[in-house]
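Apart from one protein chain that is not included, each protein chain of the complex appears where it belongs.
And then subunit A:
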Amino acid sequence: MGVEGIGARVARKEDKRFLTGKGRYTDDMSVPGMKYAVFVRSPHAHAKILKVDASAAKDMPGVIDVLDGKQILADGIGNLICGWMIHSKDGSPMKMGAWRPLAHETVRYVGDAVAIVVADSVAEARDAAEAVVVDYQELPVVIDASKALEAGQPQLHPEAPNNLIFDWQIGDESETDKAIATAAHVTEVTIHNNRLSPNPMEPRAALGIYDAGDDHYTCYTTSQNPHVARLVMSAFYNVAPENKLRVIAPDVGGGFGSKIYIYPEEIVCLWASKRTGVPVKWTSDRTEAFLTDAHGRDHVSTVKMAFDANNRIIGLKVDTIANLGAYMSLFSSAVPTYLYATLLSGQYDIPAIHANVRTVYTNTAPVDAYRGAGRPEATYLLERTMETAARELGVSPAELRRVNFIRSFPHQTPVIMNYDAGDYEASLNAAMQAADWNGFAARKAEADRRGMKRGIGMSCYIEACGIAPSAAVGSLGAGVGLWESAEVRVNAVGTIEVLTGSHSHGQGHETTFAQLVADRFGVPIDSVNIVHGDTDKVQMGMGTYGSRSGAVGMSAVVKALDKVEAKAKKIAAHLMEADESDIVIENGELKVAGTDKAVPWFQMALAAYTAHNLPAGMEPGLKEGAFYDPANFTFPAGCYICEVEVDPDTGRTKIVQFVAADDFGNIINPMIVEGQVHGGIAQGIGQALLEGVHYDPSGQLLTASYMDYAMPRADDLPSFQVSTSNTPCPNNPLGIKGCGEAGAIGSPPALINAITDAIGNNALTMPATPQKVWAAAHAAK
């Protein structure tokens, strides 16, 4: 592997700039003449806009202009869209209501943007925003998805009667019903998956720059996928044609899904820049982020899991209601369908599965993918159900899982997915050993003597990453292909630039992608630069989400490296008068195998560009591009074990150990993979123990700051014990599965299984706050 190659624990190249304050995030950008934007937002969860009066605001100090929804409509800027078509089981297409970048008739959640104020300073813009008088006629509000489906409830969009967006199903209902009817045991549970706010530490921001001379727009924005942003803003929102729109996502301070989507603010800043003639920068404050960043999760499901007399699962039936908020965000429809119900087989051989999913409009912020996106919901549902079943059946949770594990691959589940490789028992055994599962009884007895309730819980997760084969997702309704692109440019002095459509917002691509090149050519990673996040530099790409940068993005780099290697060998063979099949590349040299003849890498590169002595007919230069479209999803899997102590007097849960045993296939940089797992687990623990978005019945967001929304802090968390096993993915050249979301997927059920084990009451919902745990513990007495 070499000290910097594949598998090496290389410290990150990008760290120095972040550690010395030289990171360049969107809000750090400043251009001549730049002005500042503040949005006027709805204080009501549901209201008609009768009038927007900005006359007083426009006269305030420093104000350049105030623009509203009627103006953006008149200028032909289009509606925001959801890019994944789902059909209901009756064949009808999903019911997408209009989402205007600035509302001009109706506001549907607190925070809905109504107008933009552009001023010399943020403070002046904020003062003026408060002086914009919007005359609202309040309408009745519904925030609960189940309630929104009932008759007589407020209607959000005329396109969607009873607020129902779609009523979708997957699997074979009659076979599943048959299994349940003939089962020796049926476990029935209701599962709540709490609504979360993603909370990347960098708030969203956008800087729109219109250049009247060239009729050209530049948008700096906090995006996980700047090319998708350009495509959508160009093709659907009518901001500008692609050749007139450059989107740059510079350093981005975390995303976790919330920066995939194209939001109103970047569209409005670009449009406002043209209208006002000045560059317009907007930076979200944290309360705006809580109000308007797409939320995650918010499912309620009923589950029936049927077992035969040997404790083998023979059927699984799920009915889910998913809250999508006030508007359909970009990938919102895919999350509770193809990213969720297709994973309901988990690690288990289940012959019959049926899931029905209804998605619903409510007067809350839009809901879309958040770390794991659908897969945490599936895993939490399955693993809570398995734990409940084990308790009902009187068997150990490990044994119940073992009995039901899929053991041969490929495995076709009844819900589309075809698992290519895995060894679930290996992860289970590794986790149980690391957690000293067998020593738990003694630890529990010791805790009892101290008056503490100790519990242990596990979770065996699977997820689908490497999103995704384009034709497959196209057939399922995706509006885009989910391949990735790469270009490898070898400079005349042998240094290398890799252009990728993946985007790093914490994942360390500048290091790991360079490791691929170091591994291939034996050059130091410092001679390799990774270029990403700019539509003027990288032609096209699909961005980073769904743990796809390794499995898809790096695979594209590998394809481009293959082409570079082939041409480099041809040049070297020509220079050394050898056969190209005899050329090997090692330690920065191209050698003739079995001889002492060698050409240094830089000399070959120089020869490519001087073109004085190239093989006949060869074009000068050394630059190759590739597009990679995956053949299948990848299937990371693993086992997490959590051990807790609950203080029965206070209900406070202390995590005493947390073990993760993951199978990510091959690994490029174990240090970075471990970091991804740590962060994922922390978010999963946050969901299970601390976090929850709460609206009051009038639709006011009660959790709109860090004083009210409980983010995991350092002393809420333990250190984690993480390890990996490896069944390489057979469907991509590097054998990579992906590691970005696993932690957030596997950890919540392990934690809740542990707490419910500790308190002896299975009825507990997330977040398991001390108050809820105390009540559940005392109800169990």
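The definition used in the following text is that a contact is a pair of C-beta atoms (placed from the backbone, for glycine too) under 8 Å apart; a residue touches a chain by one contact, two chains touch by 3 or more; residues count from 1.
One rule holds in what follows: contacts and distances are computed from a predicted model.
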**Asked** The chain dropped from view, which UniProt name applies: "(2Fe-2S)-binding protein", "Cell division protein FtsL", "Indolepyruvate ferredoxin oxidoreductase" or "Nitrogenase"?
**Response** "(2Fe-2S)-binding protein"
**Request:** Check the options A:Gly506, A:Gly638, A:Gly692 or A:Pro767 and report the residue that touches the missing chain.
**Result:** A:Gly506
**Candidate in contact with the missing chain, chosen from A:Pro410, A:Gly679 or A:Pro770** = A:Gly679
**Message:** For a quick check of understanding: of A:Val3, A:Val31, A:Leu50 or A:Ala123, which residue touches the chain that isn't displayed?
**Reply:** A:Ala123
**Message:** Touching the absent chain: which residues on subunit A qualify?
**Reply:** 11-12, 14-25, 27-28, 30, 121, 123, 199-203, 251-254, 256, 283, 285-287, 505-508, 671-672, 674-675, 678-683, 705-707, 711-715, 717, 719-720, 743
